[in-house]
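Omission of a single protein chain aside, the complex is shown with its protein chains in their original locations.
For chain A:
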Amino acid sequence: MLAFAARRLAVSLALVWVVATLVFLVIHMIPGDPAELLLAQGGVAPDPALVADLRERLGLDQPLWTQYATYMGGLLQGDFGLSLQDEHAVADEIALRLPRTLELVATAGLLSVLIGLPAGVLAGLRAGQLTDRILSGIAALALSIPVFVIGTLAVLLLAQKLRLVSAGGYVPFATDPLRHIGLLLMPAGTIAFGLAAVVLRVTRGAVLEVLEREHVRAARARGLPAGAIIRRHVLRNSLTPVVTVVALHLGALLGGTVLVEFVFNWPGLSGYLVRSVEARDYPEVMGIVLVVSAIFVLLNFLVDMLYAVIDPRVRQG
């Protein structure tokens, strides 16, 4: 088991290294020079001598492999470097923003399960009936509308017309907990809208499948109350695929909440990544992509370990 764990860990670390190298090469390959951009704000011409000076100061005049070695050396010591724009520590900024994106994604996941699971069970139980058709119709609609449309409509309706909520923004929980939650619910709800549809569909499918199984029929034949059958036999057995799908989606959302963060001015990691790419802020882009991919790799590693614990055959392979 220990050997297996060590092997998987080595593979995981190698993966992170590959990602770091790839991202480093790609971001340096695309056109656009951070020094030039920094001095060319507001549509004015930067003095080439100034650009050269700044490039030198930022170390951008070094050969690529030197920059690579310096960066990797820093990484090994846990140093993500400083922002090229204002010399702010990249690690600090990630530490500030990652929890916000995690909070957003987790809340969206929770909301989508709260809505999608019961609706999916209902649709499964009433398969083919009107309730099922309505719920499935709504789900199809929710799946096909992009998040920025839902988000913009929500802002228009709830903030501009009804004036129920703020149009977006962020307030730290410590400053004003109630307002924090209020501001969180709009973007989280927007993500949850589409995600709940996914949960509904998967749940519905799983419920339909479980309902056909013999132990459910047997339970029914034994005269157990409907509620108990659903709770004990149907729901529990339908949960596995739902959990898998939700976990997969939440993982993907980690770096994919850009649009929602943008529409609601939520200062999370995704929006930060986009701004960093726009400014060609190499250390920031590298830092964010590395952290997100490391979380992915770590999750995969944990899942592998879990499988190995459950099924000894995995360990041999």
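Going forward, a residue touches a chain if its C-beta (ideal position, glycine included) is under 8 Å from a C-beta of that chain, and two chains touch if they have at least 3 such contacts; residues count from 1.
As a working rule, contacts and distances are computed from a predicted model.
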Undepicted complex member, UniProt protein name, chosen from "Molybdopterin-dependent oxidoreductase", "Peptide ABC transporter substrate-binding protein", "Hydrogenase nickel incorporation protein HypB" or "Tryptophan synthase alpha chain": "Peptide ABC transporter substrate-binding protein"
Sole contact to the chain not displayed, among A:A142, A:L235 or A:V291: A:L235
Sites on chain A contacted by the missing partner chain, in the whole complex: 30-33, 36-48, 50, 53-54, 57, 85-86, 88, 93, 96-97, 114-115, 117-119, 121-122, 125, 152, 155-156, 159-160, 163-170, 176, 178-179, 181-182, 185, 225-227, 229-231, 235, 262-265, 267, 271-272, 275, 278-280
